[in-house]
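A quick write-up on the structure given underneath.
Here the complex is missing one protein chain, while the rest keep their positions.
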Amino acid sequence: MTFKVDFKVRDYECDLQGIVNNSVYFNYLEHARHEFLAYKDIDFAALAEQKINLVVIRSEMNYKDSLRPGDEFYVEVEAQKESKLRFAFYQKVIRKHDQKLMLDAVVTGTSVNERGRPFLHQEIERLFS
Amino acid sequence: MTFKVDFKVRDYECDLQGIVNNSVYFNYLEHARHEFLAYKDIDFAALAEQKINLVVIRSEMNYKDSLRPGDEFYVEVEAQKESKLRFAFYQKVIRKHDQKLMLDAVVTGTSVNERGRPFLHQEIERLFS
Amino acid sequence: MTFKVDFKVRDYECDLQGIVNNSVYFNYLEHARHEFLAYKDIDFAALAEQKINLVVIRSEMNYKDSLRPGDEFYVEVEAQKESKLRFAFYQKVIRKHDQKLMLDAVVTGTSVNERGRPFLHQEIERLFS
Partner (left out) sequence: MTFKVDFKVRDYECDLQGIVNNSVYFNYLEHARHEFLAYKDIDFAALAEQKINLVVIRSEMNYKDSLRPGDEFYVEVEAQKESKLRFAFYQKVIRKHDQKLMLDAVVTGTSVNERGRPFLHQEIERLFS
């Protein structure tokens, strides 16, 4: 089963080209990842409070087509362990009415402690269970 | 000579981890690219008015370290023609006080007309002159 | 009947204080207004395409309490004609789990044509029907 989060484009997310601004896709992907974490009982904000920060170290995004005002879409999330300290999220943005792929992305993250050193909190192990 | 734009982190760009949110780097990179276009006498907003849209088709970003409230930094831009219809921007985000590389990125773009078809306006040729 | 739109706080909307940034409430209010317009069959983006722009001329916002990561809430919208060319939106942000009022606002708008002159498109009359 692939994890999905539903969205609808909000007008303020569109730029002077009349389409969703490129940076906003990062917001969509992040929100979908955090909902996925919550689903796995991992609380991003609570971890941040404890100074354990999940951070992105690399993103690759392929923009296939542009979302427009009012478009409904969903974001898919799949997680995969890359190494002891790295995990990758495979994400797709799909427009609802025609199931068109708008963007696909791979976002690689790790977990760091207060001093910015790699640190895999056991809570994060749940990501792959 | 490498084109550079100066920035300073604004508090509202920081998220609950107390660091600049990942999506905001995309804003920084975009603003630097548009300043670079302006320097080459290419007006992104005016082209959009004419329904000629410069669009990003791929981005690769490597996050090396996190910008924090008040940090001063600059963004470098170098453009390279990839094919008849594609151009790549090589971009770096450098923190000023210690010249530390915070992020490097390759952003690939193209130019499309009103119907979303590839169309290289002659104005854009200036990018490589 | 009061028009309502459901929302959930997204982590990227929170700032370094760990709460939703003040500017984001403007986004929430705007999105709720545009959904209200759509419900009244007024298409903000399509009007903008025709160079008829609905613009805000004044906002008053009272911040009562702060939304936090994961909070679910809704935004209420009521519209009232203020004069021939002005309309006011009375808006409230209400946290779901305890029905607490987080923010109330009055946003006054008008409609302008291509040259920025007041112009009340008949489509907008629907707002008060």
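Order of writing sets the labels: A, B and C. Residues in every chain begin at 1.
Basically, contacts are C-beta pairs under 8 Å (C-beta built on N, C-alpha and C of every residue); 3 or more make two chains touch, one makes a residue touch a chain.
All figures in this text were calculated on a predicted structure; none of them were measured in a lab.
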item	value
Residues from subunit A at the interface with the omitted partner, ascending	11-12, 14-16, 18, 21, 23, 69
Residue ranges of subunit C at the interface with the undisplayed chain	16-17, 19, 21-24, 26-27, 30, 45, 48, 53, 55-63, 65-66, 116
Contacts of subunit B with the absent chain, listed as residue ranges	10-12, 14, 18, 27, 30-31, 34, 38, 44-45, 48-49, 68-70
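By definition in this document, only the chains that are shown with their structure count from here on.
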item	value
Residue-number overlap at the subunit B/subunit C interface, same or different (half cut)	same
Separation of mean Cα positions, subunit B and subunit A [Å, integer]	21
Distance between the centres, which are taken as Cα means, of subunit C and subunit B, whole angstrom	31
Subunit C residues counted as touching two or more neighbouring chains	11-12, 14, 18, 69
